[in-house]
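My questions will all concern the structure given below.
What you see is the complex with one protein chain gone and the rest in place.
Letters A, B and C mark the chains as written, and numbering starts fresh at 1 in each.
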Amino acid sequence: MGLETEIKDIETNLREIAKGLLKEKKVDVIIGYMEGTLPMLSQPIIIDNEEDVDKLLWNNLCYVNLAKYLVPRVPRFVDPEKGNLKVGVVSKGCVGRALIHLASENKINLDEITIIGIPCNGVVNRQRIEMEIGEKEILEVSVLGNNVIVKGKDFEKEFPFDEYMNDLCKGCKIRKPPLISKYPDLCVGECEEYSSIVDEFTDIEEYDSKTPEEKWKYITDALSVCTRCYACREACPMCYCNLCFVDQNKPIWFGKTTDLPDVIVYHLIRAMHMAGRCVACGACSLVCPMGIDLNKINRKLEKIVKERFGFTSGLDPDAKPPMVDFKMEDAEEFMLEED
Amino acid sequence: MTEPSVEIKQSENKEWEPKIIAFLCNWCSYAGADLAGVSRIQYPPNIRIVRVPCSGRINAYFIIKSLTDGWDGVLVSGCHPGDCHYISGNLVARRRFAILKELLEFFGIEPGRVNFMWASAAEGERFAVLVRKATEIVKKLGPNTKFEKKW
Amino acid sequence: MTEKLLKKDDIGKLYSELEKEYKFYAPTKVQGNIAFKQISNAEEIELEYLNSKVPPKDVLFPQKEIIFEYRYEGKEVIIEERKDLDDKLLIFGVRPCDAYSFKLLEDFFASGDFQDDVFLKKRENATIIGIGCNSPRQSCFCTSVGGHPFQKESTDIFLSDLGDNYLVEAISEKGENLVKKLSWLVDIKKGDVEKSKELAKLAEDSFTTKFNFDLVTKVLDENFEHPVWQEISESCIGCSSCTFLCPTCTCFDVIDENDEYNNRGRRIRIWDTCQSCLYTLETSGHNPRPAKIQRCRNRIMHKFSYYPSNYDCLGCVGCGRCITACPVNNELRLIIDKILEIEEKSGEKVSA
Partner (left out) sequence: MPNPYIPVLTKVKSMVSENEVNDIKTFELEFVNEEEYKAFDYIPGQFAEISIIGKGECPIGIASSPTEEGTIKFTIKKMGTVTSGFHNCDIGDTIGVRGPLGNGWPMEELKGKNIVVIGGGFAFSTLRSLVLYVLDDKHRKDYGDITVIYGNRNSGEVLYRDVLEEWEKRDDIDVVLTIDREEEGWARKVGFVAAVVKEVAPSSENAVAVVCGPPIMIKTAQDELEKLNWKDEQILNSLEMRMKCGIGKCGRCNIGEKFVCIDGPVFSLAELKRMPKEY
């Protein structure tokens, strides 16, 4: 069975569920994805009546993490009289994880949302495809069989989906939103209970085996085009600080320019802040206007946190985030010791 | 952070010496450094000490800012696990240090520039030994140039 | 107006002749994207491109620019002006929309009692070689803002891609002199100019995005408080990709950067964006534009209402970068449609 039929089924299913939820007044509004105006894009949409349900869409280009719109809530999610509305969130695995992790940071009240689970099979790495197509305009993108087919004025090119999936999605083990037994009403649609996640992190072994010079070159090359527009930060559901560290000016911690040291510092500290919090949605890379790939950094973080603290983010709303927690027996092999 | 107040003498024939900023926790390591001094235990003059209330106070900003400000190395020292004056400050910090250390390595920045250690108020000798060790590590790495801006 | 032909193989020759005199900027591939950079080799030039990711505005108004440098000697400060502003620049292969943006920038920086010397000097010393767009993108709409895929305004020399050759047209006096200097350029053959005109016509006809901006400006002026702004700003995540990639955005922040070890520093300006909350945050904590709705509105109003009333032209060149860059697809075409809808609806009410 090809990808496209699977996706169509998911979409039909999604619309059914959404319709039901709105009809039975189980939710006040639903946030989901709708068709974008450009071939490689999708658009977030908020609907509050049954008629609009058919606008909802699901495909491999729905890469925005919708949890972003809940912290802080967009004005439509707050009723002037009733207060916070009950929001149904069309959730692939990582959106569900983001919501649950945000709940563990007390940013979301899980009673005020409903997770509409979707089994996600990964999103297309649009930047990679765009770069490979190069200086030709993409007019149409479709998924047929297991290929992404990109059409333009005088070309047509197929990309195997497995390879041109966003890197983070390739190793994703949480494709459906996690089911939380404590909140039986939280999830509708396809969700799954995860007990323990086994991840070998084979994908970054190659990177880890590089020499420091090679790593430095890789990082500096990748980040050299950064314009510091902070799209990565704004698209990240975990970046909800009122005042980001780069914007702080009392004192000014780090430079705001696009000089390499400043750019490196920004990404380094942001990575620091993502430890144990990143939910591997890949939104940061996919929104980057310059096409910078931050996936490797996020994967590495996941690995560090998993290996050191045995933690996977976004599976348990009651779990204490690892960076505010400690164990007496945490590994400390990196500490200086007398010989 | 301002520049080190004492300039390390660098004459032509002398070899390069690193400058290391050391964040010491008030309750253990700072007292440990003091003990080393009172006991006249020699340790390299490369470190400049900043006293902080607890190693848990150390934010990654401090460390990275030090590197961008041109310090060749950063040393953070706190109480031994379990001995923290604030019960668990150093344990939370330890996780942070672990992440930072690995991330630096990931970015291709020599992780040896940033070192962490525990030293209690009674361990003047240990303090001196570890400072010596940290200085050697940083010295081997050479000057910190990765964060230098073009002028 | 001199017309000549430049063989595609002769670009290298052109480069090697001009690079001595000029700082030669050209579209080139950097990390998979086209960008205008000072090149060191003719092979780096990529002329067959749709458009650059970051506009060539970056050459004359770079993201980070030194305003002046200073030195401290005890308590005395010595200010040093920039000396490289008089260098001659050549920006090669600029698309007509971006070339037109230079005019907007020039008008803006020269307007009022204070002239932005840093930009204007550079602009004066820059020679712009434009190149026509044979195949505009779907997101392009330069014809709607008074532009054209073969518009020659504010270029010095204009190239049209005729297949094997480029038709070289000298537009300004600066361009005329330069073309004269390049004496090895081939004479045009019969039909070359006509062919270029044909291409221009073809390109013009291929536009799919068209707006009536006169109406947009009018509707904007009347509907500052309209609820449509809530709708428009709803899905915006405030990432500011649109403003950072815009060829006409000029806002900047001023910062002092110090080299403390050497008692010197520089005052720099870096691009800033009205989409950032900090942009208008006052020290007292008061913020005139605290929410996304106001910031979104400010961008649109600035381009399509404030610009017309201050400088008598739209603050947009129709390059479509903001359309393709928006990660949540909250793009200009949709916004304009929503704005125009207000007018349609009120029109219906009147007729009903």
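Criterion: a contact is a pair of C-beta atoms (placed from the backbone, for glycine too) under 8 Å apart; a residue touches a chain by one contact, two chains touch by 3 or more.
Please read these numbers as outputs of a predicted model, since none were measured by experiment.
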{"item": "Partners of the unshown chain among those that are drawn", "value": "A, C"}
{"item": "Touching residue (missing chain; options A:25, A:82, A:182 or A:250)", "value": "A:250"}
{"item": "Among C:10, C:58 or C:116, residue touching the chain not depicted", "value": "C:116"}
{"item": "Touch criterion as defined above, residue of C:195, C:267 or C:338 at the omitted chain", "value": "C:267"}
{"item": "Hidden-chain contact residue, picked from the options C:215, C:251, C:313 or C:334", "value": "C:251"}
{"item": "Contacts of chain A with the absent chain, listed as residue ranges", "value": "249-252"}
{"item": "Interface residues of chain C (partner: the chain not displayed)", "value": "67-68, 70, 72, 75-77, 79, 81-82, 108-109, 111-118, 120, 224, 250-256, 258, 265, 267, 269, 272, 274, 279-284, 286, 288-289, 294, 298, 301-302, 305-306, 309-310"}
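Rule of thumb we're sticking to: only the chains that are shown with their structure count from here on.
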{"item": "Innermost chain, taking as reference the mean of every protein Cα atom displayed", "value": "A"}
{"item": "Separation of mean Cα positions, chain B and chain A [Å, integer]", "value": "36"}
{"item": "Distance from chain C to chain A - Cα centre to Cα centre, in angstrom", "value": "32"}
{"item": "For chain B, residues that touch 2 or more chains besides their own", "value": "149"}
{"item": "Multi-partner residues of chain C (each touching 2 or more other chains)", "value": "257"}
{"item": "Residue numbers on chain C that touch chain B, as the complex places them", "value": "257, 259-262, 264"}
{"item": "Interfacial residue positions of chain B with respect to chain C in the complex", "value": "2-3, 69-70, 149, 151"}
{"item": "Residue ranges of chain A in contact with chain C within the complex", "value": "36-38, 41-46, 64, 68-69, 74-76, 127, 131, 135-137, 139, 153, 221-222, 224-225, 227-231, 233-235, 247, 255-259, 286-287, 289-292"}
